[in-house]
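Notes for the one structure printed next.
With one protein chain withheld, the remaining protein chains of the complex are depicted in position.
Residue numbering begins at 1 within each chain, and the chains themselves are lettered A, B and C in the order written.
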Amino acid sequence: MNKKKFGLRVAAVCFLFIAIWLLQRLLMPKYVSAIVEGSLIEEYYREETSHDVIFVGDCEVYENISPIALWDNYGITSFIRGGAQQLIWQSYYLLEETFKYEKPEVAVFNILAMQYDEPQSEAYNRLNLDGMRMSKEKIKSINASMMEDEHLAEYLFPLLRYHSRWNELSWEDFKYIFNKDKISHNGYYMRVDIQPVKTIPKPKKLPSYEFGEKAWEYLNRMVELCKENDVQLVLIKAPSIYPHWYDEWDAQIKEYSEEHDLLYINLLQKADEVGIDYNTDTYNGGLHLNISGAEKVAVYLGNILKETYGLKDHRDEPELSSVWQEKSRFYNEMREKQLRELEEYGYLKSLGVEKRED
Amino acid sequence: MLFASYNFIVFISVLFIIYYIIPKKYQWVLLLLASYLFYFFAGPSYLIYIAATTISTYIAGRMIGNIAQSQARYLSEHKKELTRGEKRVYRDRQKSKMWRWLLACLLFNFGILAVVKYSNFVIANINHISKAVGGTGGFSFWNIALPMGISFYTFQTMGYIIDVYRGKYSPEKNIFKLALFVSFFPQLVQGPISRFDDLSQTLFKEHPFEYRNISFGLQRIVWGYFKKVVIADRIMVAVNTLIKDPETYQGAFALVGMLFYAFQLYADFTGGIDITIGIAEVLGIKVKENFDRPYFSKSIAEYWRRWHITMGTWFRDYLFYPLSTSKGMMKIYKFTRQHFNPYLGKRIPVYISTIIVWFTTGLWHGSSWNFIVWGLMNCFVIVISQELEPLYSWFHSKVRIGNTIGFRVFQVIRTVLLLSAIRMFDCYRDVPTTFRMFGSMFTVFNYRELFNGSMLNLGLSMADYGVLLLGLVILLTVSLVQRKGSVRAQLASRPHLIRYAIYYALLIAILIFGAYGVGYDSSQFIYNQF
Amino acid sequence: MKRLSILLIALLLLVACAGPKEGLEEVVGNDQQKAVEDNKSSKQGKTDGAVEDNDNNGEEDKGFEFEANGVVIAMNAEMAPIIEKLGDPMEYFEADSCAFEGKERMYYYSGFEIHTYEKEEIDHVQSVVFNDDSVSTKEGISLYSDFSSVIDAYGEEYTLTEGLYIYERGKSQIKFLVEDDEIVSIEYVAIVE
Partner (left out) sequence: MEELLEILEELHPDIDFEECDTLIDENILDSFDIIALISEINLEFGISIPPDEIVPENFNSAQALYQLIERLSDED
């Protein structure tokens, strides 16, 4: 085989791989205008400055806490690495991965995910895993999360998963093939609309109130991981009224946190203290807080974190200040935009929210 | 491990690399290990079955070989002193010894096949009869898993032992080589059914790395996946919707289901065989072709010589010929000849054998009456057209259209329709349903419904139909190009740019348009039943 | 007459196959179909299907149903007509599912509640949960009765995990949670594909 022929063959193979890689970029969902929750995990990699606090957990962190309010009130820098129905092992591996980039002072984990001991759905796995950069932790997380009919290959090469989107491609898929707009505020998903709590569903009796073995295992590992990295672990239960947080569960976490000398804050119990008004601070009947509620939680939590762990106020540091000023600007701009939209249409049309009938 | 699974692709990729790295004299050993690993993934307990077949056949083969050897030695040593009659007596005695070994081997191995594959069918039939005569029909079904590919490797291995018995070649002395012949993994799942003398020529050889083999083999594999994953697995969604609910999908939909199934079966089966032969080709091994553009056949008899060829020749060599030339058949021949006429004498033994062969063929396909009826229908059509032959000749002598292209196209289409109609038996759940559905094509006039959007309720979208149509065009084109010889060889003489454009387009088409992964869950489920 | 016979033969051509006269292998064209079918049929259990009675046991497929005020509530049934018959619920709650569209809705009626799931934007019954002993299953079981009554009514074919007895029928389950031989929870659940 002569040199020229060999060179041609190499070029041909490279061309193939580039073509496939481009197709993969094209076919992966962009999560820009619908299901924006899918963008949360990857936005962490855009951060250029470090954080005092890292949040992990399900929608009860990324919808209920405003990092911008933490900065504005206490000069605390934070990021929420939350995802829809994030399972505890996904939270654990996200923390492990985060610690490779930075060592925050505090890690906060929302404890509701303890209820799941098994992978729940492929779709939620995707929202939490696809955004992660390739790493050992990502693969471990995938292996812990896969449903029975999922394959590692489909995570390593998402084209295998998303190839069937070829007939639903939209302009957006081409537009954001390389770069996407930022949609979150350090992992916080903003909503300004309001839907008050009208009913609190009755809790269903459960056969067992014991958390599962796997859930405990990862909680233990999370405690260990934080200890090793010299990070303070804080457990919280966000003030969402549904899914129901059982007293039996609360007791177990209380006991566990005392045993391991962790701070456990049940914000649901302390909703009055936090100042949550379930008539104005939630956008979907008490499941998730809106921006008003998220800011109240941030103020309340920030105070505790500052007092307990002596977190520094960075507001007088010019470099950080300018970064966070830009974040605040984007935050306020989006709030204004959503408020305007709400006024105009009566609901948040751009987020694909359905118009409410009531 | 299914062909269309990530595991399998990783498996063969790793195998290909190791195969050409290790010393060449161990290549066949690697293949044996790989085959057993492949089988292990299918179900560890299945290994017992394939090992039992291998060992029993090995022993029987060696014993028959020894007898044949000692017979040859004895005859040449005593060439002079033995009379013709004495030789014959000696030979008959030896033959009957060999026969006993052969018989034991056949009974043992076909016995295994019968038990694992047909016992529940037999039990179901007994229960049915017993219920009909007022009994309880209370035999419960056996819970035996059917070892993967057992019909294929049993047939292949029994072909070997019969050949050894017939003295066609001497038995393999190395049991591990025989084990590889029995279990060679690319053809384990769906054939082709190879002959030992043919396959062993390349199977145990040392194979140097040859670019052409690899390149052609990989092309064939990609082509196979295209047929299987893009076409067969996609159309399967609609086929399953149609045949699972015969009450809803009658008339026009039965016709659509029939045609779709023909399309699916072709793409799936020939695609699978392409993958098999392609893998073997990359390994430097030559596996016999199993298809010869079967849907261009002009008659059912011709179709059966061009579809699943290795199966057909197996039945011919090991069942039809022995049966039709057996002592019993000769007696029937003589009897009918003397008491009726030579015409009947010629036909009756052949037809009896043919019917038996087709019954067996049906049964081989599956343990249900559907398949038996399906086999007998094929037989019926072939016999009828045979008997009507003089009429056709007369017809053609009156109407001279026999050689026009139009008439040939008509023959081809008629043959495809006919065989598709017969194949409805392996779609629907039972024989009466099949007849009902066939009838509905002529009695239920809902052909207009095909155009009111109900085709989009079968699980396929407009885009899917687009892909299928394109796939059909590509299949047809390739088949037509094939008439001029190997498509890959023709491609190889084209400029690089065109060649690579075609390879890449095919590969990317599989990646993008393949009906695999999430979103095709239902088809995945159906797929597993194969 | 001649015409007629030509027509007849033309018809025969359609039905049967006139190949040219062929040699050795003519009648022997006994090939095979599909490897793949080999496995398929066995796994599909066509074995049984071919010979067994076809009259499907309708009851078996139907699944468990709850009946309240003469209204039948079957699992996976569409919810709209049920609301129409039952009247407006005493209370109503809807829960967004995180990130994706589709809501879980809960309708509270006297003694029980109905949960629904969305499929193609239509609400279907996901589960029925008993809230007090004013309602009972079709088989006559209500909350706080003895567990033995369940066995009497539903038989022994249950699966048991941590005090939860689950019976399955068609695309539905009925679950009894038992503490100290007393039924403390009764729930109908749809099996959703």
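As a working rule, a residue touches a chain if its C-beta (ideal position, glycine included) is under 8 Å from a C-beta of that chain, and two chains touch if they have at least 3 such contacts.
Model, not experiment: these values are computed from the prediction.
Participant: Out of B:324, B:385 or B:433, which touches the unshown chain?
Facilitator: B:324
Participant: For the chain that's not shown, point to the residue among B:97, B:166 or B:488 touching it.
Facilitator: B:166
Participant: Quick one: say which of B:286, B:347 or B:499 touches the chain that got left out.
Facilitator: B:347
Participant: One chain is left out of this view; which of B:39, B:333, B:392 or B:513 touches it in the full complex?
Facilitator: B:333
Participant: What is the set of subunit B residues that contact the non-displayed chain in the whole complex?
Facilitator: Listed in rising order, the touching residues are 84, 87-88, 91, 163, 166, 168, 317-318, 321-322, 324-325, 329-330, 333-334, 342, 345-347, 349-350, 353.
Throughout what follows, only the chains that are shown with their structure count from here on.
Participant: As a quick test, compute the distance in whole Å between the mean CA positions of subunit A and subunit B.
Facilitator: Roughly 53 Å separates the two chain centres.
Participant: Mark out which residues of subunit C touch at least two other chains, giving numbers and ranges.
Facilitator: Not one residue of subunit C touches more than one other chain, so the list is empty.
Participant: Which positions in subunit A touch two or more other chains at once?
Facilitator: Where subunit A is concerned, no single residue meets two or more other chains.
Participant: In their shared complex, at which residues does subunit A touch subunit B?
Facilitator: Residues 8, 12, 15-16, 19-20, 23, 27, 122, 149-151, 153-154, 159-161, 163-164, 166-167 of subunit A touch subunit B in their complex.
Participant: Where on subunit B is subunit A touching in the complex?
Facilitator: Where subunit B meets subunit A, its residues are 6, 10, 461, 463, 496, 500, 504, 507-508, 511-521, 524.
Participant: Could you pull out which subunit A residues touch subunit C in their complex?
Facilitator: On the subunit A side, the touching residues are 35, 37-38, 58-59, 84-85, 123-124, 127, 198-202, 204-208, 242, 284-285, 287-288, 352, 354.
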